[in-house]
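Following this message is one structure expressed as structure tokens.
All protein chains of the complex are present and in place, except for one that has been dropped.
As written, the chains take the letters A, B and C, and residue 1 is the first residue of each chain.
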């Protein structure tokens, strides 16, 4: 199997933009993606499972068992705005091969629904929290890079690990354009402030009406969800090990 | 190949319940599953081999060579009781991908025989043996969770690693319900007492007539079988390494 | 690809016995297999490559580049004696999955040529060289085990790692019988003496006319071949690491 897709619905989407929101440093992107899903009342239309996800179940506070999973949600928008596909989940794949399979399948699926643009979000590990975190970008091409810089981002220098980097890299060798938004974060706890800045920059590009005043509140709710998933501790511990080898900025 | 199934017989089963019984901490589930197979005169109907099992042969005291293997047994029951499928073996798969393949194949097969319910059993590592070990549960859904709690279990908090967790997690995303029974055990030796409590709770749910008075005796017999398989030492050593990274409660 | 077979010739074989001769501890089996190939003028009929072999070339003293490879040779015998297939090579596969694929493919192929019996040879690590090394056996079934014991072997207790064990284990779940011959060896250098005892026991079973008086001479020739392959040092080093985890007796 490696990677299987369970399609719940086949929505008609207008030139949708894929927004990558898998867990990474500071859970910036996870908070941002969950907030978008809630605020925009996004609808789940696909579930993705990979045999390269961890082989365990995580429990909720009620004893429910949850599998590692990725999901796709869509948001239909009016007035000629492009629709959105939000790629949300509680894990990335454990192996390189699994990451390629996962990212390739999601991009295949997004392209079937007419997608030509992808935005990945990530945390960029800093030693201390920044009151106004900087946002770094990399893009599939120089025109798109200019668009990202016009949003107030800086040029990313170095490697962008994991799905945040792979999605932009693989997009560049398909008929897809896109950029990454990598936000400064100390990275150890769900970082609501970094998520706020990510969503502001994303909102500027997407012309989004997301109410960010509720983010703090919604952020701690999200923190609770993540903690009951049990993944916060284990992911941050894994990260610590990996950081010893290479700087990490999913 | 990865994972191949050798079907010995195609039994007609009535709404069977799959009981997962692979080796884990304290061999609780292995003892319980073997005891069930013996007491209920369960019949083997399938053998499963995976290229993600270890690449060795284990020897019996007579010099016989045994491969790592998983097996399915069935028990037909009367008076409208649901039939049983017992998933027994001397190993789990070595890799995450192998675990997913193995669990997916077994669930496929169980579903072909009409299964809609799975129970996984495991040990939950405690530092000291408990005279009356507690049993923790996680479930595919809150109704089933309530059923498990009504049997006297507590809510499991955290991760359930290996097949014990994966089987419940993957069940939840198929048309299968189920719960885990995770029994306190110090985990280093075959733990007959923990197996007794697992079987009592399982028996309560399944309305089983298993004679547990013979368990001690049958437990040391099982211990001999496991030792001649040669897997007790190596699995407990592997576990020790893994526990250094993460708490482990297959 | 994983594992590909290049069939050079399709010999007609009479009920052939497969003799496993891949490198392991003490190179006992490698020496024995090469000696058999030379003395019996065995003909190569298949080459097997696996993407789970090491990704390097080894150089000969003339600068020739050799890939990791497995080969099958056949020996036709007269007077109603069973023909032989000798499984020779300069490596085993690096991963568990690779070992299963390799062993499965070879057994498939042997069965196509009518094989119903396999003998694997290996070294059994002892701290000191034994003037008369003991030979241990494991077998697919108790009748075959009795045959092995009648040759003067002892009952093997424990795990038989690698292809030596896997070939017997996998044979047992196919329509193939067989046994292992595991010879005492200190294991660090090509052990001609252990190979002599392996060949004597093998010869007794196979009713073979192999001239063992030339083995010492032919053994050092074989040692030179192995050294020019460059694999002696690296395999013994690998073994040292593995032995720290588990006793090793391919």
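Quick note on the criterion: a contact is a pair of C-beta atoms (placed from the backbone, for glycine too) under 8 Å apart; a residue touches a chain by one contact, two chains touch by 3 or more.
Everything quoted here is computed from the prediction, not taken from an experiment.
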Left-out chain, listing which of the shown chains it touches: A, C
Residue among A:46, A:160, A:192 or A:215 that touches the chain left out of view: A:160
On chain A, residues whose C-beta touches the chain left out of the figure: 96-97, 99-101, 103-104, 137-142, 145, 148-149, 155-163, 165-166, 168-170, 172-173, 180, 246
Touch residues of chain C, complete complex, unshown partner: 1-2, 6, 47, 49-59, 61-69, 94-95, 98, 230, 234
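Simple rule for what comes next: only the chains that are shown with their structure count from here on.
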Fewest touching-chain hops separating chain A from chain C: 2
Equivalent-chain rotation between chain B and chain A, CA atoms, steps of 5 degrees: 90
Copy pair chain B, chain C: interface residue numbering same or different (half cut): different
Geometric centre distance via CA averages, chain C-chain A, whole Å: 52
Distance between chain centroids, defined by C-alpha means - chain B, chain C (Å): 36
Residues within chain C bordering two or more other chains: none
